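Note that one protein chain of the assembly has been removed; the remaining protein chains are unaltered in position.
First chain written, first letter: the chains are A and B, and each begins at residue 1.
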Amino acid sequence: MSPDDFVIVWQQYPAIWAGFLNTVTLLVFAGSTSLVLGIVLVPMLMSKKAVIHRSIGFYCECMRCVPFLLLVYLIYFGLPTFGIQLSNWVAGFIALIIYNSAYMAIILRAAWRDIPNETIEAGKAFGLHGSKLLIRIVMPLMLMRSTPVIGNQMTQILKDSAFLGIIAVSELTAVMNAIQATHFIPFASFLSAVLLYWLICLVIEFVTLIFIRYAEVRRA
Amino acid sequence: MTAYDYWSIVQGSFTTVGVSLIGILLGVPLGLGLALLRWARIPFIRQVCYLYVSIVRSCPAVTLILLIYFGLPQFGLSLDPLAAALIALSLTAAAFSCEIWRSSLLAFDRQQYDAALAFGMPAWLRVWRIVLPQVWQSSLPGLVNEMTMLIKSSPAIAVIGLVEITRAAQRVGARTYDPLPPLMFGMCLYLVIIFVLVRAQRRLERKPAGQEVRV
Partner (left out) sequence: MKDTLDVEDKNATKVLQVQGVSKSFGSNQVLRDVSLDLNKGEVLCLLGPSGCGKSTLLRCMNWLETPDAGSIRLNSQRFGAHKGGAKMNDSDLARMRARIGMVFQHFALWPHLSVIGNIVESPIHVQKRDKKAAHEEALALLAKVGLQDKANMYPANLSGGQKQRVGIARALAMKPDVLLFDEPTSALDPMLVGEVLEVMHELAEEGSTMVVVTHEMEFARQVASRIIFMDGGEVVETGQPAQFFSAPQTEKAQQFLTRFHQRG
């Protein structure tokens, strides 16, 4: 291994940039979609109707017990048996979204339960109810309380995206793997990948910090 | 699916559990060491530990395993897949458990430590008999949670040729052209393993007698 290896890696920057962008795209789209879906799911998790909260609860618990790659295989290899053939990208996206929406819902539910009862009761006492109570009182508080954990989940999504290289999605790790195989520079390539993932995580942390500051002012 | 197919997936579960278990057994003490180093406030080492933990925690399992398996031989260190996987998982477990230990240590009542100091206990004895037993108790649920996380990232070891549950199931499916049943069976195995762990974690979270439970 010589320091020149890193120069060779740097020279491949068009390919690396493409892989990097793909990873970031997966993160941003799957992350935001899972968060939105999580917000949609959490009232169902908290629903008084047993049918609803049990079935959604079951789905969430399944996702907690299953490794992400297994879900990817189920969607990419398993669905064709029902006639649904998905491309590796679409399968990857759907897997990320299905998997992480469950986690988001669980995170948000914990934050909802943490909201002091009186705060929500005051909403009811002042005539807020149904979706208005949910949107104007519960959700802002729920989101502000769970900001750090959501940030952590985004990191998790980033890390799970690397599994998609196994089904030939050209995300960052897969691209680096191709480079190292071509140029015989495994250490430099993969270390560069590790550092790039670290960089993305630092950005996630930074963005999370902004939201945490917003919540701190209100001490929500 | 034949009986042999089921058996091959079950064999994969031995690899899954075995590798994760050894990873935890090696990684947790290592993480404790890192946490203690940071707690002791030794200047340069603190930063190094922080950097290590930060980088490894943001690294996907697949990338780390590839780095170790393909990268280390460039330094003359030839590894077989199992060794590489164990190193990768231990390093990951160390980084995550470091954070768990750290929060327990931060929550630890420093007065007790100072009391031991006042009674003339040497440093190692202070740590061993006063700090560790209590920090261990409060860390246990987090550590079991980490074991669960390690199991869920274990499919990454398949990229260097180790056959764990997910890879075994996928292989059976590729051979029989019927991917769903083996994958569902693999899912059941994971459910069983993780169910056992989650149960253990919940039992541990109910504090033992003699300690205050904060309501």
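Assorted remarks:
The rule is short, and it goes like this: a contact is a pair of C-beta atoms (placed from the backbone, for glycine too) under 8 Å apart; a residue touches a chain by one contact, two chains touch by 3 or more.
As the structure is a computational prediction, the values presented were derived from the model and not from experiment.
Though it is not drawn, the left-out chain touches A in the full complex.
Where chain A meets the chain that is not shown, the touching residues are 116, 118-119, 121-130, 132, 136-137, 140-141, 144, 217-220.
Convention: only the chains that are shown with their structure count from here on.
Contacts from chain A toward chain B in the complex involve residues 1, 62, 64-70, 73-74, 77-78, 80-81, 155, 158-163, 165-166, 173, 176-177, 180, 186-187, 190-191, 193-195, 197-198, 200-202. Within the complex, the chain B residues that touch chain A are 54-55, 57-64, 66-67, 70-75, 151-156, 158-159, 165-166, 169-170, 173, 178-180, 183, 186-187, 190-191, 194-195, 198.
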